[in-house]
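Take a look at the structure set out below.
Only one protein chain is missing from this complex, and each of the others stays in its spot.
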Amino acid sequence: MVDPMKKYSGFSLFKHALKHHEDWQKTWRSPRPKQSYDVIIVGGGGHGLATAYYLAKEHGITNVAVLEKGYLGGGNTARNTTIVRSNYLWDESSRLYDHALDLWYGLSQDLNYNVMFSSRGVMNLGHNLQDMRDIERRVNANRLNGIDAAVLTTKEVKDIVPIINDSQDIRYPILGASWQKTGGVARHDAVAWGYARGADQLGVDLIQQCEVTDIVVEQGAVTGVQTSQGFIGAKKVACVTAGNSGVMASMAGIRLPLESHPLQALVSEPIKPIIDTVVMSNAVHAYVSQSDKGDLVIGAGIDAYNGYGQRGSLHVVEHTLSAICELFPMFSRVRMNRAWGGIVDTCPDACPIISKTQVDGLYFNCGWGTGGFKATPGSGHVFAHTVAHDDPHPLAKPFTIDRFNTGHLIDEHGAAGVAH
Amino acid sequence: MLHIYCPYCEEMREEEEFSYAGEAHIARPLDPESLTDAQWGDYVFFRTNPRGLHHEMWNHAAGCRRYFNVTRDTQTYVIHETYKMGEQPSVTGEKP
Amino acid sequence: MSTKQDQCHRLEQGGRIDRSQPLTFTWNGKQYQGYKGDTLASAMLANGIKIVGRSFKYSRPRGIFGHGAEEANALMQLGVGKETIPNPRATQIELFDGLTATATNGWPSADFDLMEWVGKIGGKMMPPGFYYKTFMWPEKMWMTYEKFIRKAAGYGKASLEADPDIYDKLNRHCDVMVVGAGPAGLAAALEAGRAGKRVIIADEQDEFGGSLLASKQTINGQAAAAWAESAAAELAAMDNVLCLSRTTVFGYYDHNFLGALERRTDHEGMTAKSGSRQRIHRIRAHEVVLAAGALERPLVFANNDLPGVMLSGSVATYINRYGVVPGNRCVVMTTNDSGYQTALDITAAGRTVVAIVDTRQQPEGRLIEAARAAGIVIKAGHAVIEAQGSKQVTDALVAPIDAAGEQITGKPVSLSCDLIAVAGGWSPVVHLSCHTGSRPQWNDTIAAFVPGPSVQRQHLAGAVNGEYTTVGALQAGAQMGALAAGSEATTSYDCGDESVGLAQALYLVPHTKPVSRAPKQFVDFQNDVTAAGIELANREGFESIEHVKRYTAMGFGTDQGKTGNINGMAITAKNLGKTIAETGTTIFRPAYTPVTFGAMGGRDIGELLDPARHTAMHPWHVENGALFENVGQWKRPWYYPKAGETMQQALNRECMAVRNSVGILDASTLGKIDIQGRDAREFLNRVYTNAWSKLAPGKCRYGLMLKEDGMVFDDGVTACLDDNHFLMTTTSGGAAAVLSWLEMWHQTEWPELEVYFTSVTDQWATCSFSGPNARKVLAKLCDDVDLSAEAFKFMDWRAGTVAGVKARIFRISFTGELAYEVNVPANQGLYMWQQIVAAGAEFGITPYGTETMHVLRAEKGYIIVGQDTDGSLTPQDCGMHWIVGKNKDFSFLGKRSFTRPDTSREDRKHLVGLKPKDPTVVLPEGAQIVPDPKQPIPMDMLGHVTSSYWSECLGHGIALATVKSGHHKMGDTVYCPLADGRVLAAEICSPVFYDPKGERHND
Partner (left out) sequence: MTSMQTPLHNITLPASVSDAGVVMREDKFRGHLNLRGNPQDAAFTDAVAQVLGVALPLAPNTSAEQGSTRIYWLCPNEWLLLVAEGTQGQVEADLRAALAHQHIAVTDLSSGQTLVNLSGAKLDELMMKSAVYDCHASNFPVGKVVQTTFAKAGATIYKCEDGSFDLVIRRSFSDYFFLWLKDASKEYGLSVI
């Protein structure tokens, strides 16, 4: 239960203002690690913190530590373009993402932390006939799966985004789009902080600056982790370390079907609001939305090479901005303020791994590629179930590592925001 | 923006001339039919993906169209060596 | 329009402006005058303009604070209409005649802003993170709250029209790249240039010289600015040196690659008269000398954001470089000796220095003596703890402080003034060095971060490395320039006595009230981040500097924390009882200063966004009214509508022409790979699913290519030209990928196979004509090949002469009709096309495009890879068991994957035909297929429609689809529930709708 004294509200803000904000409490404790835990979650990003929160809230497992080598929410949670949608192609993935979308609604209230989820709608543009066939296919599949989806004509696209270039006389004209009105954006940092605060209040220990250096396995079962703060025992270890999953797996002697790539994004200088939906174009490799601060938030393509540097090559960003100027000629005089990179762990089928491993008590949740942020609540929710029951949540079942041996891949390259 | 020495053209070229071709030294099994599904899956899908030294293949796509190998640090992006197909790396990170 | 104002703050003489060239500009609707050589900021200051904008959150009045890239307040809306540019800094806008600028915030105006009251009243309710704590109830209201929040978002406005300007890029290469043309950069470039190296030196300002342009020092006996001029002139005269002024190196990328933005015409007007407005230089350098200098740090005290509080070095720059003195009565607050120079400059400009407030207890040295000698009051051991005034500074509240700079030790006094110049020390410009992953390192001696170790071939010279004296910068520059050039430095420098006393490391100035209750002490002006805000963030557990940044938005502005970050880190460190080194810094990212989107896009927009590839016959298609479809980069004729025809009518006409007589298709875009070598067959055996050992010269065979996962990847017909010579065709979009695929296997796995691959896609033009009259057409043009059905069979090819041109004639068919593909060298492609069209005229030969081709092949059940397959179908799933060789020696690519448990399932999705129950219906492509349309959502789905057309010749709709277990469900009825509520029923059938026995193409 949330301590009523710590509850956030307009009223509490007013009360604290009278006291010059001097009495606010810590958002989370900074405990020293205990000797052992029932569950150790490696990785204090959005997914890891959500996993901890739901372990405590839904499964009553509160003897849990989240170990974060840097600071909470400092990895891809802090570096993505904050898009939330669930219009994936295949039943398995769209249901997983839609489970997440369901949780996005009401998440602020559940966490008592405003994650600023804003369902401003997401459109994926089609630029050639095959794009439009794929869009029709995906929208129909979404619809019959109960997921909000529609196909837009070029005119409907223009009605929703009046500043878009709808000329049919350009290199890759817009032929239409898929439209998920219930998708949108959220405040990425707040998601991590909200889950962190929620988990902390339920008794989870959040331990920052604690790098896991080894996963200790005895007789095929995990017994704990070596960390920069010493050995910490655990009955179960759950790795949720996007951008570092391969490195973690190798500690336990496991190989994963992953490659880690730089994925770049950029923001413009803040300008007065001019676009209030999310526009994505897979064909020309660009997507854009505008934050509540006024920045145009733009996602670029993936750099082809493996890279953990959180930076990529300039030509990828140049390519994206030429596409943006083509879609929105009026943005040409707007200026890029900052570009950065994250590390995306990509699977061969552009779908995640939410899985037990051959090591007892060791679990992995990884490989989200470019799709991790939007899945945060759902990912944490089904992974918590998987860890708690040592058995995959029904929605997580298709996402085992074993699918790469059986051949049951779920190819989402087409529906992922960016080719990878 | 990587600057890559093509061991066939014998000079440095810009990244835009190349395409990346994934981890190097993954030999195709000689007798695929004798492998278990897990062994086959490992060959097709599973990768080392290290943070640090990585042996990888690049194709000089806009140049000589040769595939070759690169030893590159995936953290610093420093390229330690490039070498021709069929050759072995001299920089391996293993302690002598 | 009001009248022109006097330049009341302009000095009679001095500065590098050209008083003979007055320029008129308009600010917020009023006209003013400045001079050539001014920045907009210096001209505004000259005219006494104090308030230049309103702050983001609290709508506080803000004035010009700095003089360059560090400026956080003076964001302009430059120009109007389609020329407008949001957010450039007044300090970086060179004045031109007719310049128009307005403030980006403030309603009704920046001077009188009603939002200020919202800020004043509501500000208390808006500490960092306030929005995370509220606006949560009721749930649905957030979008409404957000609408109001968004009203306050952003600074300037984007234009609503397309950009009238163009931008371009140059790829540059050099031995030595020098970033910055201050003393260090100039000295470095001189050495490298004299050593004969290819050198590029870039500086963001219009003139080379950096700090020297506003300096009163001498270099080797010459005035500093004059030395800079002569150095610049020497560099400009060297053929091997490229001097780029007005060029900002915005990003430093891996392997010594730099992006630099040159503003080519922005100093002349809003748009370029000809050529590009801005240009990006993409620079690959062997060695880089970073000589980017340092930025002055402000001090954090109460109301330090009031207009009239400025950086000390900026005040000096305005005086010395622009002949503008921003105030008449000035208080200088300093933690180091540099403030004294500013005080002396102010005095020399004939204005009053009320006092130098030095936070050090006992400052001593050369400059202190000079100030004393000039009669300036020095209040040592004091600090300005608060600026006072409503819209601009009227007083400085000064109090004695302890040696640590933490406590006020006596009663504050108020000094009347209109300018507070603040000298808080210097922060090296570590930004570029950070871009490549290098972490800055804290240097206690200079109380600043300097660039850390780097894996790049990077050298540091001058203030960027904490070397703040001019002579030190020059000498380091010379050394590093020579080092980068592999030479010895040729020049040594003497700048006279530059000795300075120890600086004090002070960031947050104490106030009589605690931080949480004192008037706002600003750290980051642009995002209204205060010391209290940082304290609150720390109190709430946001301890990592990245958390502080993200919780308070410190450093997220367009200045990226150039002035605020170090202070924020210092305050955090103090709150947490850590050192700044332990607290660490956030990581700077490109761009150093903002870069125009259009410039990043360059000329790769419009028609040049992506190459459009054309076949040899393209002009004919255009002339004959074809509409085009993008297929990969190719432009392919889609269909050829005649006047008044609907698309469907055109397709029906084209289809029936093929079925009844003859039609012609440009098939040149198919990928073509010439394969030579004695192991060519073996190679084909390995990459295709079927067997190639026995294909005789003169014969063709269809092949399917798989990835190792067993899924269909490409297909096409391969012809045996000679025993060791084959011609492979691929899909139009897949040609490059297939060639790379073949080369990869050959080069990496099977180099022992004697085979060579050469792309001949562009070499051959392909006229594919089909229909019952195809042979008659060919017969008119070709008399050296026996065209009889017996002699020239389906899936044969022959060399022959067609219309006098040596050709390869392939008897292959994608339409199900008798068909020939005539391949000729592409130089004769258009000619050949015209000859065939002419020969076919008597048969009504009809050109058709991709859409008709799709209909015709679908009637035959032929797949299109990428449309009917999606990377998840095996040959067996496609019903093509017949093409999978069972007895091949070599385990061909992908074969092993067939036996995996999921891949060998019997109930996988299979490619089948669908016949709509209502013959007039055409199922929409992409429709999902369900067994029971009445089931609740989520529905059990079987597959989807991959291709679907009206078949004019059959008189009903046809479709191809993937259906779960489809091969075992022939005759079953399935349903497509559509978005519009219709449910279309269809029967699962063979995908071959037309001529199932293949009699027509064998004819």
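Should a chain be cited, it is by its letter among A, B and C, assigned in written order, with residues numbered from 1 in that chain.
Rule of thumb we're sticking to: a residue touches a chain if its C-beta (ideal position, glycine included) is under 8 Å from a C-beta of that chain, and two chains touch if they have at least 3 such contacts.
Treat the numbers as computed from the prediction; the structure is a model and nothing was measured.
The hidden chain, counted over the whole complex, makes contact with B, C. Set against the missing chain, the residues C:Arg517, C:Lys642 or C:Arg678 yield one that touches it, C:Arg678.
Remark: the omitted chain is touched by one listed residue; of C:Asn303, C:Asn320, C:Thr615 or C:Gln928 this is C:Thr615. Among C:Ser159, C:Ser211, C:Asn575 or C:Gln828, only C:Gln828 touches the chain left out of the display. From the options C:Phe208, C:Phe301, C:Phe588 or C:Trp764, the residue with contact to the chain not on display is C:Trp764.
Taking the whole complex into account, chain C touches the unshown chain at residues 168-173, 198, 274-276, 282, 284, 603-604, 607-608, 610-616, 618-619, 634, 674, 676-678, 754, 756, 758-765, 804-805, 825-831. Mapped onto chain B, contacts with the missing chain fall at residues 8-11, 13-14, 16-17, 62-66.
In the analysis below, only the chains that are shown with their structure count from here on.
Mean C-alpha position of chain B lies 27 Å from that of chain C. In chain C, the residues that reach two or more other chains under the touch definition are 253-254, 257, 437, 709, 897, 900-901. Counting partner chains per residue, chain A shows two or more touched chains at residues 309, 313-314, 348, 405-407. Of all residues in chain C, only 171, 253-257, 284, 437, 455, 708-709, 740, 743-744, 747-749, 751, 891, 895-897, 899-901 touch chain B in the complex they form.
Put simply, chain A touches chain B in their complex at residues 244, 246-247, 250, 255-260, 304-309, 313-315, 348, 404-407.
Across the complex, chain B meets chain A through its residues 1-2, 15-16, 19-20, 22-23, 37-38, 40-42, 44-51, 54, 56, 72, 74-77.
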